[in-house]
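Take a look at the following structure, please.
All protein chains but one are shown at their positions in the complex.
By letter and in written order, the chains are A, B, C, D and E; residue numbering begins at 1 in each of them.
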Amino acid sequence: MKKIVLTGAGGRLGSYLREPLTRLAGTLVSSDIAEDIGMLYPGESYIRADIADYDAVHTLLDGADMVVHFGAIVDEVPFEEMLGPNFLGAYNVWEAAFRQGLKRVVYASSIHAVGMYPRNEFIGIDVPHRPDTFYGLAKCFAEDLGRMYWEKRQLESVCLRILSCAQVTSPRALGTWLSYDDLIQLVTRAIDTPTTGFSIVYGVSDNDRSPVDNSAASYLGYRPRDNAERFAERILAEAPPADTDDLAQMRHGGPFASTPLGQSGLAGMNIVDDRKKT
Amino acid sequence: MKKIVLTGAGGRLGSYLREPLTRLAGTLVSSDIAEDIGMLYPGESYIRADIADYDAVHTLLDGADMVVHFGAIVDEVPFEEMLGPNFLGAYNVWEAAFRQGLKRVVYASSIHAVGMYPRNEFIGIDVPHRPDTFYGLAKCFAEDLGRMYWEKRQLESVCLRILSCAQVTSPRALGTWLSYDDLIQLVTRAIDTPTTGFSIVYGVSDNDRSPVDNSAASYLGYRPRDNAERFAERILAEAPPADTDDLAQMRHGGPFASTPLGQSGLAGMNIVDDRKKT
Amino acid sequence: MKKIVLTGAGGRLGSYLREPLTRLAGTLVSSDIAEDIGMLYPGESYIRADIADYDAVHTLLDGADMVVHFGAIVDEVPFEEMLGPNFLGAYNVWEAAFRQGLKRVVYASSIHAVGMYPRNEFIGIDVPHRPDTFYGLAKCFAEDLGRMYWEKRQLESVCLRILSCAQVTSPRALGTWLSYDDLIQLVTRAIDTPTTGFSIVYGVSDNDRSPVDNSAASYLGYRPRDNAERFAERILAEAPPADTDDLAQMRHGGPFASTPLGQSGLAGMNIVDDRKKT
Amino acid sequence: MKKIVLTGAGGRLGSYLREPLTRLAGTLVSSDIAEDIGMLYPGESYIRADIADYDAVHTLLDGADMVVHFGAIVDEVPFEEMLGPNFLGAYNVWEAAFRQGLKRVVYASSIHAVGMYPRNEFIGIDVPHRPDTFYGLAKCFAEDLGRMYWEKRQLESVCLRILSCAQVTSPRALGTWLSYDDLIQLVTRAIDTPTTGFSIVYGVSDNDRSPVDNSAASYLGYRPRDNAERFAERILAEAPPADTDDLAQMRHGGPFASTPLGQSGLAGMNIVDDRKKT
Amino acid sequence: MKKIVLTGAGGRLGSYLREPLTRLAGTLVSSDIAEDIGMLYPGESYIRADIADYDAVHTLLDGADMVVHFGAIVDEVPFEEMLGPNFLGAYNVWEAAFRQGLKRVVYASSIHAVGMYPRNEFIGIDVPHRPDTFYGLAKCFAEDLGRMYWEKRQLESVCLRILSCAQVTSPRALGTWLSYDDLIQLVTRAIDTPTTGFSIVYGVSDNDRSPVDNSAASYLGYRPRDNAERFAERILAEAPPADTDDLAQMRHGGPFASTPLGQSGLAGMNIVDDRKKT
Partner (left out) sequence: MKKIVLTGAGGRLGSYLREPLTRLAGTLVSSDIAEDIGMLYPGESYIRADIADYDAVHTLLDGADMVVHFGAIVDEVPFEEMLGPNFLGAYNVWEAAFRQGLKRVVYASSIHAVGMYPRNEFIGIDVPHRPDTFYGLAKCFAEDLGRMYWEKRQLESVCLRILSCAQVTSPRALGTWLSYDDLIQLVTRAIDTPTTGFSIVYGVSDNDRSPVDNSAASYLGYRPRDNAERFAERILAEAPPADTDDLAQMRHGGPFASTPLGQSGLAGMNIVDDRKKT
C-alpha cells in the first residue's frame, strides 16, 4: 500500500496508531485540527485539516489508498456542537474517499451506537442501532452511511465499534477494555484483509467478561490477546456499590447510558476528547 | 386530545391528512414552508415555519400533545441540500417536542431506510438499516434519534415506513402501494394507540404482493383494507421488460436503489416533493 | 369420543364450555369444588371434586378420553394459597390422566405465563416463560409438566394461553379479548385435532390489535372470527390517561404485571375467580 | 409472453394446467412421455418427449420463454427408477432452459423435500431440506440445482412445494389441501411476477389447518382462496384412530414419512403417478 | 461482602464450596438438614435448617447479602417427595431472600431443566424449558420463579445449570463434566459480578465435547480451565456399545432422559443425593 491517511492523529487513540500505521504503507499522512502533533515518524507527514470542512478533507485524501478516520469529538456534547466534526466530518470523509477513488474507510465507531442494549444481552455485530447519546447517534449515522457507500458505490468500510480503549478503572471496563496492542491488531486487520465489503467489528480485548459477540466478523481475523481479568481483583475490591437501578451498570453504554443527552464531561470518565488535546 | 401539529401540511400526503386529523384533536395546527396552504378546515389553523429553524419549530409545538411530522424534501438530492430540512428538521422536531413536553412524534419514515434489501427478502420492522439514498439515510437518522429520545427521555415515536403512497403505475407498486384510506387509518392508529413507546410500522396496503412484514407491529392495530391487485392485469400488461440486472426491480427501494446517490428527479417517479409544491 | 371430563365447570369460562362439550363426546362429566352447578345438559353429569386431592381426580378421570382442565384459582393470591389448587391441581390432573390412560389434557393456561414481556414484542408460542404473578408461575409449571408428560409418557396436551376472556373494558382488552365463540372454537380444535403432541396456542380473538403470534400453532386450525375493534371508539374515549410508566399498560400481562406478587383482587379487573363463584 | 412449455402435460396436475396456460402465452407446447394427451386447446400443441433424454428436452424448449416442469414419476419408487425421470429430468430441463435462453423454470417441487419435519413445526420456505423419500430427495436435488442456476447463470426458478393437490380424504389433507383453482393461481403468479430470482413457495390452499408458512414468499402475490375446513366434519368423523406413534400422522410428509424408502404405492394414497396415466 | 449463606452445605457439591466461600465474605453461614457437617472453616458457622420450612429459612437468611442455594434432593424421586425440598425449598429461599433484603440468590439449577433436547442441538441459555424428570421440573420452577422475583421485586439470581459435577465415568461426561475448580470459579463469578439481574449459565468445563452454549452469559466472565478430553481414551475404550435408540445417549439429560418419571436411583449414576449424605 502506498498511502494511508489518519485523521484525529493528535488524539489519544490516534497517537497510538501513528507509528504502527507507518509500517503498513509507504506514506502515512497524519492529520488533526491541531497546529502540529509533535515529532513525526519516518514515513509520516502531517497536514492540518478541519474534518468539518469538505474541501480540506478532499485535499487531504488525494492519492490515498485508505483512510483511518479517528477524528471526532470524543465526548457527549449538545447536538449542534456534534454536527460539524462528528456528522459532517463522517460525511466528508466518505464522500471525499469516494471522489478520490480510495479503496476503504476504516472508522472509529463505538459501542455507543448500540449502548442502550442491556449489558446482559450478548449483542452481535448485526443488531439494530440503539444509541445512548448524540455521540452514539453520530456513530449510527456514519455506519449507515458507510453501508450505503458500499452498496451504492463499492467503497469499502470497516467500522470498529470500540468499547473502551483506556485504563481499566471500573468493573464495566473488565468487560469492555481494549488494550492498545489489541487496538493496533484490530486496525491492522481492518487494513490488511484483502476485501471487506462493509464490515462491523467490536473493538474489545479477549476479556473473560467481554459482553459482545464478534463471531460474525471472524473472517477479518481479529484475535485479541489481552485480558482485563488480571485487573479484576483490585478493581472489584475498589468498586462502588452495585446498583441495578443505575443504567451505567446495566447497559452496554455504561455512563453514556445514564447521562442526559448533550451533557458533556463523559470524556473524563473513560474516553478523552482527542480534538481538544493538543 | 387537545392539539396536534402537522408539518409538511402543504405536501401531497400532508394535504390528505389535514381533514382527518381535525377529527382527532380539538385543534389541528398545520404547518409548512409555504406562505399558505389554501382553505382551512374547521378546527385547523396554519403556521408557516421552516422546520430547519429550531426556534420556529419550538414555537410551533407549544402546547401540543403530538406532532405528525411529514415535512421534508421528498426526493433524492445532494447531501448538503438534504441536511437542513431532512436531518436538522427531524432533530428540531424531536428536540422541540421534548422541550415542549409533547407525548409523541408520528413520523413519515420510508422504505428507503431499508431500500437496499433484496425485494424477495420479507423484511420485518426490526431489520438493521440499509438505506438506498441520502433521502433514506435521513430516515435512518430520524428513526435512531426517535428510539434514543424514547429510551433516554421517554418521548414516544411511531415511525411510519411508507412504501409508496401514490398512483399505482409499475409492477413494483402492486406490492408497495399504500392507499390514502389506509394511510389515514395508519396515522390514526399511530395517534390513538394509548402507549406506543418507540415503534416502527410499514405503511403499505393489504396488497397480495406486499413485500414487507408488519406482524411485529400488530399491537398497533393497523389493518389495511385496500389491495393493489385490482390494478395488476393492466399494470403487468403495460410493464417494461423484466430485468434481473436492474436494482430497481430487485430491491425494496425500487428506483431509489438503482439511482446514483444525490441525483434528484425520483420524486417524479412515484413520490412528489411536498416542500416545493405550493 | 366417548367421555370428556371438564374441571372448573362451575367457573365463568367453564360454564360457557359445558353445553358445547356435550356435543363433542358421548358423555361430559363436569366437575367443580362446588356442591352443584345447577341444571345439567343432556349427556352431562356432575361430580364434585377438589382438584387438589389426587384420589378425587383419579376417580374423576376414570374411563375418560380427554380432560379439559379449567379448574383453578383465577386470581393472584399468596403462593401458599395457590399451591393446592393451581400447582398440585395441575400435577394431579396430568398424573391421573396418565394413570387412567387418557389421550390428552386440554389446559386453560394463560398469558400470565409470559406476562412480563413488553407489550410491543410480538411474542410467539415458543418464547421462554416470563411469569408476572404466582398465578402465572403456576401456568409455567403446568406447561413444563405437560411438555414432560408428552416427551416421557406420550400423554398429549394443548395449553390454551388465554389472554382475556371477559367483557372489553380497557384499551388493553382491544388486543387481548377472546370472545366466547372463539373460546369454544379454540377448545373444539384442541379436542378434534387428531394428534397434537404438546402444543401451546394463544387464546385471543381476531382483534386488529392482537399482540401475540399464533402462527406456529397454525396446524391446530384455530381461526378466530371476532374482533374487539368494534368496541374501540367507545373504549378509547373513556380510557384513563396513557402512562408509559405503568407496567399494566406496557407489558403483556396488563394489571398482573404491575400488581405486587401475591396481592389478590385482580380477578375483579378482568378475570373472575371461578372456584369461589358458586 | 410468446411461448410456454409444459412438461408432464398428460399427468393429473398437468391436465388441469393446460387450459389456463394457453391464456398466459401465445403458444403452449404441452409435452409428456405418452403418445398423445387427447384433444388440444386453442393455442396448444403437443410434443412427445422423454424428459430423461437431454436432446429431446433441448429440442422441446427451443424458442420458449418459460417452462412449467411437472413431468416426473409421482410416486415413491426405488432410486434406480427415480434417477432418469426425476433427477436427470430436472437437470435436463434446467440445462436446456439455460442453453435455449429461457427466462424461468416453474417447477413442481413438493412438501416431500422437507417431509420429515414434525407436522407441528410451522416450517417456512427457507428451512434446510429433510426429504422423506427418494421422491423427495429428487425435489431437494432440483431445488438446489435451480438455486445454483440462478446464482451462477441468472436463470430464474420458482419451486412450488405442493402439499397435496387431490381430493381431501384424510385429516392430514385438511391442512395440506391445494385446490385446483389455487394451483392455477399459484402457477399464474409464478409466471406473471416480473422478476423472481430463485423462489420457493408452498402450494397449499387457505386452509384453517395449514401447517406451513408462506409469508416469506409474500412478494409473489399468491393468495389462496379455498379452505378445506368445509370438509372437516365429515373427514374427522370418518378418520382412523389418532396414533402419535405413526409418522404419517406426525410429520409433514404424511404417509411418505412412514413408508420405507423405495416402496411404491404411495401414488394411490393422495398423489397419482402422472407419467403412467395416459 | 459481609455474609453469605450456603444451603446444602453437607452435600457433595456444597462441601466443595464451603472453604472457597469463606474467602468471599466476612462470614459464611453453612446450613443443611444434617445435625452437623463436621469441622468448620475459619469464618464459617453452621445452622441446621430444613429448607422446606419457611420460618427456618427466613431465620437463616437474616442479615445475609447473598445466598448460595444448593440444598435439594439430588436424585429423581416421586413428585410428592420432591415437593417439599425442591419446590417449596426454592420458594422459601427466594421469598425469604426478598423479605430479608438480600441482593442475590445463586442457585444450583441443572441441565435437567432442558434435558429432553437432543444432545446434538447446541442449546443456549435462552431455550425454553424441556425438563426430563420431576427433578428437572423443580429446576424449571425455580428458574421461572427467580426470573419473576427479578422482574417484579428486583432480587437478582444467577442460575447455574450444572451438567455433571462428578467423576468422569461415561462418554456423555466427556462433554458434560464440570471440574471442582471450575465449579468454584463459576460460583465465584456468580457472586463477584457486581450486577447480574436474572442470569442463567451452564456449569460445564472447557471440554472439547461440551454440548451447550454459554456465549450469551459471557459478561459473567466464567472461563472454565479444565477439559475432560484427557479422560477420553480410557472412557471410550471402556464404553458400552453405542445405541441410538437409547435416550440416555441421545438427549442432553443422559440417564435422566431415559429413566421413567419418579424412579429414584439416578443419584448413584453421576449425581449424589446431598441431603441424605450426612
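FYI, a contact is a pair of C-beta atoms (placed from the backbone, for glycine too) under 8 Å apart; a residue touches a chain by one contact, two chains touch by 3 or more.
These numbers were taken from a predicted model, which means no experiment stands behind them.
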item	value
Touched by the hidden chain, restricted to displayed chains	A, D, E
Given A:Pro194, A:Pro241 or A:Pro260, the one touching the chain that is not displayed	A:Pro194
Given E:Val127, E:Ile184 or E:Met250, the one touching the chain that is not displayed	E:Met250
Absent-chain contact - pick from E:Met148, E:Leu174 or E:Leu220	E:Leu174
Those residues of subunit E which, in the complete complex, touch the missing chain	118-122, 171, 174-175, 207-211, 213, 215, 229, 232, 236, 239, 242-245, 249-250
Positions on subunit D contacted by the hidden chain, ascending	79, 87, 91, 95, 116, 126-133, 136-137, 140-141, 144-145, 147-148, 151-153, 260-261
Missing-partner contacts on subunit A, residue numbers	103, 154, 156, 192-197, 199, 215-223
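Simple rule for what comes next: only the chains that are shown with their structure count from here on.
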item	value
Chain pair equivalent in interface to A-B, over half of contacts matched, among C-D, B-D or C-E	C-E
Rounded Å distance between subunit A and subunit E, as computed from the means of their C-alpha atoms	41
Residues of subunit C touching at least two other chains	215
Topology of the chain contact graph, where touching chains are joined (line, ring, star, complete, other)	other
